[in-house]
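Removed from the display is one protein chain of the complex; every other protein chain stays in position.
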Amino acid sequence: MNINQLPFINEIYGFLGRDLVAAVIGILIILVFVPLNSAFLVWVERKVAGHIQLRPGPMEVGPHGILQTLVDAVKLMSKEMITPKLADKFLFWLAPIIIIIPAIVCFVVIPFSPIMQVREMNVGILLIFSFSSLTVLSILMGGWASNNKYALIGAVRAVAQNVAYEIPLLLSTMSIIIMTNSFKMSEITAAQSTVWFIVYQPVAAIIFFISTTAETNRAPFDLVEAESELVSGFHTEYTGMRFALFFLAEYTNMFIAASMGAVLFFGGWHGPFFPGLIWFVIKVYVLIFVIIWVRWTFPRLRFDQLMNFAWKFMIPVAMLNLMITAVLLKVL
Amino acid sequence: MLNIKTIDDTSINERVYQLNLGPQHPSTHGVLHLLLKLDGEVVISADPIVGYSHRGHEKMAENRIWEQFLPNTSRIDYLSGLIYNQGYCMAVEKMCGIEVPERAEYIRVITSELNRISSHLLGIMAFVMDIGAFTPFLYGWDDREHVLDILERVTGSRLTYCYNRFGGVRNDIDQEFCDGTRRFIDRLRGRFKDYHNLITENIIFIKRTRGVGIIPEETALEFGVTGPSLRGSGVAYDVRKNEPYSVYPGFKFEIPVRKEGDVMARYQVRMAEMEQSMKIIEQALDGLPQGPIRARVPRFIDPPAGDCYFAFESARGAVGYYIVSDGTRIPYRIKVRTPSFSNLFVLTRILPGNFIADTIATLGSIDVVVPEIDR
Amino acid sequence: MAVKECSPVYVPHAERSLETKGSPAILGFAVLQDLLNLARVNSLWPMTFGIACCSIEMMAAGMARFDLDRFGIIFRSTPRQSDVMIVAGTISHKFVPTIKTLWEQMPGPKWVIAMGNCAISGGPFAYEGQYAIVNGADKILPVDIYVPGCPPRPEGLIQGLLQLQKKITKGTIDANRRAEKAARRAKK
Partner (left out) sequence: MPTEGQKKLLEELKNSFTRALPEGRITSGDYARTGCHLEVRMSDAGMRRIAREMKERRFHLETITAVDFPDSFELVYLYSTYYQDFCRVIARILISKEASPVSVSSIYPGACWLEREIYDFFGIRFTEHPDLRRILNPDNADYFPLLKTFGKTKLTEEIDDILC
């Protein structure tokens, strides 16, 4: 059933204009998809973590605990919202909002399948990077505003970590963009119809995944909310729905990182006989499984090792890779 | 370890950031309050504040008869409860000159070594969880459950045992216990391969623990550090070897010692110590004699007046009971020398100059049980 | 004196569920209250807060063999994000102010489980001349569930948590009605 067969569709087009309708529908789909996807990811993480650790994970709520995250969300909604007395009230209230906005906006440019992309922008990759660097701002806001010593240390660490790992992320993506000389996500996907870019750029892929893991503050780099050192980092003072928003944003960022990885290196929706969307979702969820798997096996890096690893190792290698790609493109 | 040049006091106080690793903190494993003065992320001074789970064991000892103090011993350090039981019974037996039958000594050694393995399993895996790897904690605990099952069959409880009596032990062990122990030991040996490549060869773990929180031998001597923390700094002091008691001289086992004295050394000493304990258990099971499990002892014992000090080796270090008796049925004074008390105080000397993350790693590697400090 | 200024906060259970300002204003709606309780029950987040021997058995309950995660129970490290305070161990006088601060820092509908004899009545350490401990958590906290044992087995703790779940879902509605009547009568 194509959208154009709706009864009085032409009057709407005439009145609102074709792409506005598409944009509104797209945004509605995203607003439904983001919470559901995060809820599903939280459930997947708890089940995978459970099975890695010889235990079944949530089982009581719904078959195999499917509704566990939904129940958690409802409970968090009904919790008392505490604002510490000496907290910076406005920033404390603003931080969870600022963290969720970029997470949702980045979905606009992700090409789920040839026809399913909310808005075809020629600045696709740039938009994702610029918005995803906003999350650091909200972490700093949350950490500073909650007037808690652990939160402040967590926030300061978050700023240094994200700044350090933004650069290798950009450099490794630049080497892909040089090859396709366009920021359009769909063009990057189109360019990979025959051979995926991971074959050409294995080094860039590794650097990309390490820095996205660090960017979303997960696993070996989760110094921001280090459970054993900083109690729970920047969201120590947050209760109820605000904490749920931080949780939601973390898993949405994880989904965006995995989908960017899929688009840049594993050829987006390209695949032998399944339709485009199925391939895209398979690739994304495989990458998310790898991120979860890494989290439950590796210990945590110390803060100065984290910094040295980024500045002294990742950035030089990323630059070298970029130069080699440029030279090879010139020569071939 | 960062060698912070000596910061003179004037420049400190405006940049000092006082952080309470408060009584309730995920990685203090109990209620230990570490007052850190930080300059940014680097620790300037650390002052452990203890006493949050002080329960007055020594005052209780002074108004109970000798037998009534037995349950208290395993609640002082609940991770090596059986070892403390054995120590208290042997101290009183030494004062009264009670002769313990051979089989009871062997049973005591087997159960104590099993208890030591279960305590090390928890100590190591909790330390690894502080470094950030959560999964080994559950694997270590899975093994620990097997030990608890074996010990529960014979002692009746999982954690706070009261199994030893003056002159022997309460229940006898049967063939099922011996086979269960042997099966457990083979299973644990197989598991050690997983632990080694999951933790010991993990590059992040090595970077986090190599050269961190070094306790030099001289400091260890000055602070009276004992146990794996001391053996990690190059001193081969183990009460079972240096001051043999019970039937330990009959078994062949070595004391694992490392020279570096850093967090990794203490971790490796504990892992090697578990293998030694398994060797002791196997030798004890092979040579288990038949016979009574308890000597003829009057219902209430009155040790002769005088005092006695009996030292033995728990999972955390050298424990000592200093008992003063005035010949009556009630002890005059019982002082329990617990290793974690001195092991924790060494932190004030070695922590300055480290990061917060190293503080947590060092605290975890010293494997402190808080009620043992607070008594 | 450390203990003097902490006045007893023992509030009878019924009245306390009124006090939870956090739950939405539409308290009167029994169905919605029931639904919310059902959600609260299936994701009780206790605080990692073990004092003594019982903390080891509490950890054992969270591990692979007894796995509290099946019931949606994750241990949270901050009081801000936890609903249940499991008092696992002996409460000494030095620790009383800290426990009270932790209790007040916990948001909204919150409950207390006194785990182990020490938390119930001082356990093996309660005797005539005891100077160091408070005889039981209910002297300073409104306790909901008592889990006896020294230490109680992990199955005991899980049964305590399930008992708390029953208490939350069944108890609230009529408790609220009775509490509202009592509050109104008290005002008259």
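To keep things simple, chains are lettered A, B and C as they appear, and every chain counts its residues starting from 1.
Methods note: a contact is a pair of C-beta atoms (placed from the backbone, for glycine too) under 8 Å apart; a residue touches a chain by one contact, two chains touch by 3 or more.
As the structure is a prediction and not an experimental result, all values here were calculated from the model.
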* Structure fact -> Across the complex, visible chains touched by the hidden chain are B, C
* For the chain left off this view, which of B:16, B:235 or B:272 is in contact with it? -> B:235
* Kindly note down the residues of chain C that lie in touch with the hidden chain. => 1-4, 8, 93-94, 128-132, 134, 139-140
* To do: List the residues of chain B that touch the chain left out of this view.
  => 50-51, 54, 56, 58-59, 62, 94-95, 97, 221-225, 230, 235, 237, 242-243, 306-311, 318, 320, 322, 324, 332-333, 335, 337, 341-342, 345-346, 349, 374-375
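FYI, only the chains that are shown with their structure count from here on.
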* Identify the chain pair with more contacting C-beta pairs: A-B or A-C. => A-C
* **Centroid distance [mean C-alpha coordinates] between chain C and chain B, Å** => 32
* Structure fact -> Taking each chain's mean CA coordinate, chain A and chain B are separated, in whole Å, by 45
* Among the residues of chain B, which are close enough to touch at least two other chains? -> 25-26, 138-139, 142
* To do: Mind pulling the residue numbers of chain C that touch at least two other chains?
  => 63-65, 77
* **Touching residues on chain A, where the partner in the complex is chain C** => 46, 50, 53-61, 65, 68, 71-72, 74-75, 78-82, 227, 231-232, 235-240, 243
* In the complex, chain C residues that touch chain B -> 47-53, 55-57, 59-60, 63-65, 77, 79, 89-90, 92, 94-95, 98, 102, 124-125, 127-133, 150-151, 153
* Could you please specify the touching residues of chain B with respect to chain A in the complex? => 17, 19-20, 25-27, 41, 128-135, 138-139, 142, 198, 202, 204-205, 207-208, 355-358, 360
